[in-house]
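Quick notes on the structure that follows.
Heads up, this is only part of the complex; the chains shown haven't been moved.
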Amino acid sequence: MDLTFTPQEEKFRSELRGWLDANIPAAWRDPSFWRSVSDDEGFELRRDWERRKHDAGFAGIAWPTEYGGRGGTPGMKAIYDEEMALAHAPQSANALGLTFLAPTVMAIGTDQQKRDIIGPMLRNEVIWCQGFSEPGAGSDLAALRTSGVLDGDEYVVNGQKIWTTNAMHGDKLFTLVRTEPGPGPGRQAEGGISPVGTNNDQSGALEAGTARRDPEARRSHGMHRGISMLLVDMRQPGVETRPLRQLSGASEFGEVFFTDARVKASECLGGVGNGWKTAMLLLSFERGASGISQYATYRRGYDEIVAAARRLGRDTDPTLRRELASRLVELECLRYHAMHVLTQVEQGRDLGSESSITKLQWSETYQKLFETFDHLLGLDGVVTSPVDGLDLASLQFEAFWTRSVTIWGGSSQVQRNIVAERVLGLPR
Amino acid sequence: MYFALTDEQRALAETVRDFLADRFDLTAVRAVFEDTAGDGHPAELWKAFAEQGWLAVLVPEENDGMGLGLLDAQVLARAFGAGAVPGPWLPTVLVGEAVRLAGSPAQRAAVLGPLAAGELVATVALRAPGGSFDQSGVGVTADIDPGGTRLTGTASPVEYAGVARTAVVAAKEPDGGIGLYLVDPTSASVTVTALDTYDGTTRLGALTLDGAAGERLPESNAAVLAELSRRGAVLAAADLVGTARAALTRTIEYDKTRVQFGKAVGSFQFIKHTLADLHVGVLMAEHAALYAAHAVDAALPDAALAVAVAKAKANDAAERATGAMIQYHGGIGYTWEHEAHFFYKRAKRLVGTFGDAGEHLDRIAALSIDA
């Protein structure tokens, strides 16, 4: 057991920390800052800040240098994730592109795709969105119905995507569409249990390996045929985006409508009809995420909750203290787990379905931490106006956000299925 | 042995349900919920409440009320929870109870008749920020002044402080006791500060009293405050029970039809078992609210225990059922456009109202361990 980083990694940490100290405005450390500016303004601030970060050499930390990355170690990437969280850095404007699309393009993209996509993404010249979920295809991603029909050397795309992060600010969208007709009716679904964002691994539950075992999986396997991953220019008349207001009042997500949108045939990633396989590869890049960034963020949340409780004299209640302590137990376990994952990555071990465990641990812990916030603050937590300098609005806003994290990116139910079947080997 | 609502009470529940479906459904709720600058007190709704007698339910017949009991009132509270109904019904009814329990004949005449008729919107201001719902949580002090009693201190959050024309304020008295006072919130020595809240089915404010005049309810004392808080807890519990049941029923209906992986979501065993457990929990909370209301009405020896049990259980059931409503509607339940957040946020607020779980569990422990 050796929990230290190499001198080279520690040197990287101190360089990064120095740059962040100098480049993150003090105002950003106030939790209410990002709610005090408009969506558009906030997005531009983030885009600009990331451009500067790129110019300073802090983009693509663990990417190969040939793609403009820094060629760093997994340890450096973990340090980067942790320091960004500690410094209150805003979430990347291009998170889904950087985490998912870029490594997929590096792995299976054409030379032209590599050239066209990776550099501009790293410099934030092109902001990428993900278009996977549909109103009738949430946890059951393969039920998607958006269609792409070849017309000369272009696909004509029609349909709807939902739960698209940054939909209002995106330039391009990597999206799954049905380029051959699906297996027909019987899948008319309304409403949506819809996973979104990162860690969208749920669909892996249907991967080919398990699909042969029983009729239901075979049926689903049939659904995977004829899907392609297209790279759609969002700045065209055939693409309309709408913000999706959430119960917190914010709109991190949006909807994307395609009406005869056009995509060049060369803008298909991984080959026509291979979309499901491409998506599985793409989602597998979540596996390297250790959870250290979540730990750093939620650990700070813990302290903020304690501070608020202290202001109301609720920090001395023995039972609430133990409830808080139980949350810290889970948070610290998340940290240990992150070190475990990082070790596996550094040793080049196959992480398999470990990301489902990481997701369960962080999302359930995060949600319960804010249930404890509710219990600690009691009736006073209902007030979101500042009272005597105590402003609970940001924490309350975050509490609502935690209700979504067990739904998107593969719901807790989907993750438990994956752990049961693929980690424990329980039968379908 | 008859542990159930009477036919009359069942009919009342149905009347409210039908009324809300007809005249104040979730679309109407949404309008109030989203109009955060508004007073959250739709005049038409209030007028209808008065006409239906729903403000008069606990007012004695001699004061032009219906003279019914808490068991009847909890029928209303439960239906209002199920409909996520906004408006100052609960604080107004509790002012009526305070005056009925501790007021002079003159005060009863002055307050109860208008209150029953819908002419008086009122509220209760019993605790300071961070306080509990017993005498230790009172944050206002009463000073005996040559010109009458003067009240100083803060009560918050106070429901519908902005529209109430009378408030019942709890205050610590010079002799160490507790008194309840009728206060005019619009008077110069009272500052009403509107407070934001995430729950658009109510409106909150802080009441800051700076030597405000208060008219004492002559029979009030710490025991009356405790009784008032118990009655508040029963009605809040009933509202939570209605909220929880509505959340659960809507989730079950949705999961029967929402298809994923070629099956109804509600046919997945994990979801089935979760919903089954929730049903048992909500059913027990329904029983508990019923029993507590009856125990208070009939002054049963275990009334104090029953109220604490009901509020603790209702808190738990509502927290779980409304959280599950979001989770088991999937993404759609997390949107602003869906109604899940009305129930979720209302439950989250009411869980703290008239005692959170800790407060009531401590009471149960004292009654069952130290007794």
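Letters A and B mark the chains in the order given here, with residues in each chain numbered from 1 onward.
We adopt the following convention: contacts are C-beta pairs under 8 Å (C-beta built on N, C-alpha and C of every residue); 3 or more make two chains touch, one makes a residue touch a chain.
The shown structure was predicted, so the numbers you read here are calculated from the model rather than taken from an experiment.
A.B. asks: Each distinct protein chain appears once in the view. How many of each does the complete structure file actually contain?
C.D. replies: Stoichiometry of the whole assembly: A x2, B x2.
Simple rule for what comes next: only the chains that are shown with their structure count from here on.
A.B. asks: Using mean CA coordinates as chain centres, what's the chain A-chain B distance in Å?
C.D. replies: Computed value for the inter-centroid distance: 40 Å.
A.B. asks: Help me check something: in the complex, which residues belonging to chain A touch chain B?
C.D. replies: Residues 133, 135-136, 138-140, 143, 162-163, 186-196, 216, 219-220, 244-247, 249, 312-314, 317, 319-320, 371, 374-375, 377-385, 387-388, 393, 396, 400, 403-404, 406-408, 411-413, 416.
A.B. asks: Within their complex, state which residues of chain B touch chain A.
C.D. replies: 127, 129-130, 156-157, 193-199, 204, 206, 254, 257-262, 265, 268, 270-271, 319, 323, 326-338, 340-341, 344-345, 348-349, 351-353, 356-358
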